[in-house]
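One protein chain is absent from this view; the other protein chains keep their places.
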Amino acid sequence: MFDFSIVTKWFDALLSQTLGLPSFWTILIECVLIGLLVLTAYALICIVLIFMERKVCAYFQCRVGPMRVGPWGIFQVFADVLKMLIKEIFTVDKSDKLLYAIAPFLVMIASVGTFSFLPWNKGMHILDFNVGIFLVTAISSIGVLGVFLAGWGSNNKYSVVSAMRAAVQMISYEVSLGLCLICAVILTGTMQMSGIIEAQTGPWKWLVIQGHIPAIIAFVVFLIAGNAEANRGPFDLGEAESELTAGYHTEYSGMGFGYYYLAEYLNLFVISGLASAVFLGGWAPLNVGITGFDNLMNIIPGFVWFFGKTFMLVWILMWVRWTFPRLRIDNLLKLEWKYLMPLMLIVLVLTTCCVAFGLTF
Amino acid sequence: MKLNNIELNFDNFASEMAKLKNEKHFDYLVTIIGEDFGEEGLGCIYILENTDTHERCSVRTIGKKVGDDVVIPTTLNLWNAANLLEREVFDFLGIKFLGHPDMRRLFLRTDFNGYPLRKDFDESPENNKFPVTDEPESDFTTEWNLDRSGNLVATQHRLFDEDDFVVNMGPNHPSMHGVLRLQTVVDGETIKGVYPHLGYIHRGMEKMCESMTYPQSLALTDRLNYLCAMMQRHALVGVIEEGMGIELSDRILYIRTIMDELQRINNHLLFLGTCAQDLSALTAFLYCMRDREHVLNVMEETTGGRLIQNYYRIGGLQDDIDPNFVQNTKTLCKYLRPMVQEYMDVFGDNVITHQRLEGVGPMGLDDCINYALTGPAGRAAGWHNDVRKNHPYGVYDKVKFDEITLTGADSMARYIVHIKEIYQSLDIIEQLIDNIPEGEFYIKQKPIIKVPEGQWFFSVEGGAGEFGVYLDSHGDKSPYRLKMRPMGLTLTGAFDKMLRGQKIADLVATGAAIDFVIPDIDR
Partner (left out) sequence: MENNKSYFGEIGAAIKTLATGMKVTLIEYFTPKITEQYPENRKTTLHVAQRHRGRLVFKRNEDESHNCVACTMCEKACPNDTIKITAHMEEDPETGRKKKKLDDYQYDLGDCMFCQLCVNACNFDAIEFTNDFENSVFDRTKLVCHLDKEVYKGGSLPNILDGGAPLTIGKFNTKTK
């Protein structure tokens, strides 16, 4: 298995030892480079996701999707991005200017922040704290703030209703999201992202297999709650275009809207990425205990595994989004507080028992 | 039906109408027709139906002159459906209904000058210049009453309180199916009241018809509810043919019935689609649109139109059916049945849909009749209001079909009625398609069509309710007064009653399940 930390260590050594830069400059250069890489990856993945959404959605709906721009329409999203960049950005007269202006950035900060936690490959983590999982949930909560401020700041009646909805929804679903992650933490015994994945390497060690019933339930609930957290259908009550026009981002134009659009897709990716990292082993290849097969699987690089799993989950979430109608706010809260949260509390106890009595694989 | 009006005068009007409703059980107010009767003055014709025997009667009353104004007592206390209907009459003829709490204009702007359906209306452009300012809007409504000495007195009612949170749903709103505006008072997400504003695409069709020849007026009906083009034209040619006493061949009747049912399938498919779309199930919407395409293809081969069909004409049909029509229709029927089940699987049976629609926008049987909630919405509450059964036209008296009535009385039941009616329409088509008799498809008429003097009312079952046309002819080549009973107007009037205490999301769900189309309401 290729360990990406070789590359990073070599680069660090290049700067600090071969070039003999002081540690301040080393760290600065590294930070800037990584920042650029993250943002580039962010934008590229977004473009891929938007294109994927359009095609997958079309295929579920018996259509063929965009076909005009480039062969099979592959340049459609680039055209869309270009369009969005050159659109006029206008402000609303009676809005709360400060809140209106910073809200899109808060959403972006939350989604880039959580994005940085994803484990791309062995040794390829951007942020890897010992309380990593904990920090992910903390940072993702900033997104609620962005949505809420946008709705409040735009001084639009639809937006206010939408902001209230989105806030109550995201805060509620964070409860079960957190509980799912705690189950994973109990099973792996660490909160560090790299540690969680290390714990899933080896034959039949993916968490959904290792932790069997409780882990599978936690995985499914994580997907549901994550979908709600990312404000995607059937939980897109915040946007609810048939009720509240465009919800909290009604009054945003050009890239202001673009940020929300990007953040929505990236949140989808982050949720799928987290689910695949925490429950499906992230970059850990599928090992079954037969040496030949395992070696073959180990040859496939880790980031291929990670992207494969993540995009499979993205596809499933899109499948769900394009099948179901939207819930009403009371159904949504009922689902969380009456079904998911009690279920997760039971699963938490079950997981603890499993670990305590050694009932895991 | 040729109208034999019961004549009532101002003094006995209120008491006689109450008697008709309470003693003779005429509890369904079909429509109110305001008319300028020339020298007799302004007046109204009320068409009523007894919902037990389906007997219809018409009542005519001439308004009483009070100074420059003409007044008639309101019937709002008897039929809630009269609310918007009386406002419409006030809007077009300026008749003030005494005791009606909301005498605002309904379709035209509040600063519109004059009453267009009066025969002395000044049509010159100077009288009503093209407005370049916003419509002045008042938070107050006016109620008119006569005091003891017989003078008109106005009472002002306040619409909104100071701290009411009023959200305008529409006129440009994704789920309003066009340009309807519902001023919605909300408390959090709970609705406290809905005030519909109509007329954003009012085209004055009834006024236009008065200066058009009969064949020309046909061109307008396809542009009312554009999903029920066939049925609406059926009503208009029906009333003209009845007035002229034209005997149609069986072939014409058969083809018209089949076409009406194809159109109904088309309408219901679009309804199922938009209903899903309003609840954000875009996939189900596209499945319906996919299959609607086939229905349109079948119709287009014969009629040449997809949305604007232009198929019926006075005395028959535009053209004979296409040679492949019978075969195509049979293929279509075979194709559609499993597809309807697919909509149910992907949307109708879905637990989220049930949660969204069940118990939403409830309207019981009595209220449905009182608010004249015809069509699928009324049948969902158990009201036997199918015009095809009660007042058969075409060959509906020769085919076997059971009227679909449910008891749910909520949005889910309305959705299910639509699903079942697709099956029902397929059944009707399959009964007829092999038995289209030979004969003329068009009975030659004189080049200039004139209808003898008289008043007629002819109803058909449209996609979203009863669609009726009233024709008052003075023997000319154009109608003296033509009034259409739109399917959606009474549905819109019932929103306030249905939605009080429900959520904003329920407003969208109710609107989705009630199948209103704005051009039909606004005319």
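Structure notes:
Should a chain be cited, it is by its letter among A and B, assigned in written order, with residues numbered from 1 in that chain.
Just so it is clear, a residue touches a chain if its C-beta (ideal position, glycine included) is under 8 Å from a C-beta of that chain, and two chains touch if they have at least 3 such contacts.
Remember, it's a predicted structure, so these values are computed and weren't measured experimentally.
In the complete complex, the residue from B:128, B:318 or B:431 that touches the missing chain is B:318. Screening B:218, B:275, B:451 or B:491 against the full complex identifies B:218 as the residue touching the chain left out. Only one residue from B:11, B:122, B:349 or B:402 touches the chain missing from this view: B:349.
Within the complete assembly, residues 212-213, 215-216, 218-220, 283, 287, 290, 293-294, 297-298, 300-305, 308, 310, 313, 318-319, 322, 328, 331-332, 334-335, 342, 345-347, 349-352, 354, 358-359, 447 of chain B touch the chain that is not shown.
Those residues of chain A that touch the chain absent from the view are 58-64, 67, 319-320, 322-324, 338-339.
What we mean here is this: only the chains that are shown with their structure count from here on.
Each chain gets a centre from the mean of its Cα atoms; for chain A and chain B, those two points are 49 Å apart. Residue ranges of chain B in contact with chain A, taken from their complex: 165, 167, 173-175, 186, 189, 276-284, 286-287, 290, 346-347, 350, 352-353, 355-356, 503-509. Interface residues of chain A, counted against chain B in their complex, comprise 57, 60-63, 157-158, 161, 165, 233-234, 236, 240-245, 322-331.
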